[in-house]
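All protein chains but one are shown at their positions in the complex.
Up next, subunit A:
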Amino acid sequence: MLSVKHLHLKHALQTVCTLEAVILRSFGPEGGQVLFTRDTGQAMLSCSGTQILKALRLEHPLARMVVECVWKHSAVTGDGSKTFVLLLASILRLIHAAASKAPGVSQWSTEAAEAATARHLADKLLAFAMTELDDLICVSVAPHGFCVSSEDFTTKTQLPSCPNGFCVQALLSSFFHTRLDYVHCDFLSGLACELLGHWKFQNDTLSFALQFLNDNFPALHTQVSGFPVSSSHVIEGQVIHRDFATPCLQVNNQPVKAVVVTEYLQPKLLRRGDMLDLGCGGRVTGEKSIIPFSAWTERSLESVIATLQSLGVSVLLCAVKQSAAALALAAQAEMCLVECVSEEELSLFVRLSGVAPISDCWMIQPENVATLTFCKPIQLGAHRYVHVAFCDSEERVGVKPCSLVICGSGEVQTEQYASAFQDAIRMLFTTWEPTRMTETTALKKPVQSHQCTSLNAHNLTEDTVCRSSDVYVLKPGCVIPAGGTFEFLLHHALLQHGRSCSASNYTNTGVGVSQILADALLTVPRQIYSHNLKSFLQTQTRVTSFTSNQPHHFMLLKNARGTTEDPEKGDEPSKLFTLDSGLESVSCKHQLLLAVLQCLTSLLRVNAVVRTHTALHSASHTHAKMSEESADDETED
């Protein structure tokens, strides 16, 4: 008999508020770090929201769902996991308050009615965010931002064309400041810029390089523990995280030829499940023994090695463990063999060298042979690895493949720095990703006049017809000062939008969704400045004074140019930026809001938990005893 437990709005609220209480003290620039200790005695300091949440022991299905959402969001954008939980908690609280205060829901109401109201509000919020939020951000928030140039990765003091401090390194520096400590953020951001500078393909956009780096990051970095962070550096070529299986006789940096082998060089004698049929094939010797077979395999191995030697190959990179005979023969032929190379590293090698791996050892073509500038052992920390460098090829003009050596004092710290690096790359990728026109934005344009989507209904002096051909698209690379500026600007814009909507028409549904979102957004700067209320008020005043000074500037510029882009008032950042303010990416924040609202709707749709006794999804769930389903609502509105 399956046991069914009904969940109510208060369970969701309690779960999310508990998770908020967990991350609250680590939030913000003055947040602390959490010290984790394992039973083995291993300790780790972290202020990454994802790591903290994943380390908790949670069996409650709603809590696990929220942590999963946070993790997935962080895997895409690399940042904002604590802000996610904070926003989720504040929106849920506001919805809970609105649902219990709504007319028709008095103290005699059932919990089901409250839950239905909450779900309805959440759906409306999500619909609003999908259709109108990006326009709001483009119109009201982005003009106060600044588009960072992606052309140059030099340090901030050396850049003449771009105003002091507004370049990629500044963005990375503020990111590392929030994720790691203050001491090393400049150094690490410089390192990241150096890496990006080497990898940027000249004719392609930055986002292509960033995507490549993100996909191949595990193969492009080496973690070395036992050294200070400042020993981290960028090295040329690729580091293969294996040692040579045969002695490497090469001492000079000479060009070598290499092949990639994915199968066994010597046909395996007997694998599990194989059946060897002896004595067949027309031989009339009458003797059934395995010796002819093994002799044959040795002969085939010798011929393979001879072919490789004739092609001048001296390095073999193998995906599997070769037999002892293969190793011996390779050593005899003075070939270096590397075994058990991981799939990612091999695919990266294949991509960078432009050759195809050998799948059939009897058919080795010249296309399988790659030329390397050098291939030698390298000692990094306590391990010895293989270091290869590629010759320049026509495909990658101007790109010098290089990888990162990340040092840290302990294994755990090094891993943290490595994950911070990867998250930085993801964050940059989200910032520079070209905005996709979603189906909703494309479809809504013709029906604009029928809905209350007129953002500047009061400000727009001309006909709305010409707006229907406009596309509000956020330019890639748009950043804004950190410290709550985005939240203040969007709060202001949402309040104005709410006022214009309710003044102009019909869908006045009591508690407006823009009001809920506007109130919820303010919790972020409140938490940032929780130690210093005066700064909160000062920042709020400063930001609001900017929004009131320039209401029509944007529209006037647009009319003059007649273009459809989002202008940035020339190349100068607005006065909102101060020299010591950090930078944050606008598209990351936008994605964060969308992700929070989607998580909220799925959270509120769950209203029953069914305990099963068998595993439903063995791949994704570790505790397979619980599953969740959203049952239909018993009472209709």
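FYI, contacts are C-beta pairs under 8 Å (C-beta built on N, C-alpha and C of every residue); 3 or more make two chains touch, one makes a residue touch a chain; residues count from 1.
We adopt the following convention: contacts and distances are computed from a predicted model.
**Student:** When one chain of this assembly is omitted, its UniProt record names it as which of these: "Mediator of RNA polymerase II transcription subunit 17", "Ribonuclease P protein subunit p29", "Protein cornichon homolog 4 isoform X1" or "Zinc ribbon domain containing 2"?
**Tutor:** In UniProt, the chain that is not shown appears as "Zinc ribbon domain containing 2".
**Student:** One chain is left out of this view; which of A:9, A:44, A:58 or A:88 touches it in the full complex?
**Tutor:** Reading the full complex, the residue touching the unseen chain is A:58.
**Student:** Touching the left-out chain: which of A:113, A:210 or A:327?
**Tutor:** Residue touching the chain left out of view: A:113.
**Student:** Touching the left-out chain: which of A:14, A:33, A:342 or A:535?
**Tutor:** Considering all chains, including the one not shown, the answer is A:14.
**Student:** Of the listed residues A:98, A:172 or A:220, which contacts the missing chain in the full complex?
**Tutor:** Residue touching the absent chain, from the options given: A:98.
**Student:** By the contact definition given up top, give the residues of subunit A that touch the hidden chain.
**Tutor:** The list for subunit A reads 5, 10-11, 13-15, 17-22, 24, 34, 56-61, 63, 98-99, 102-106, 108, 113, 116-117, 120-121, 509-511, 609, 626, 637.
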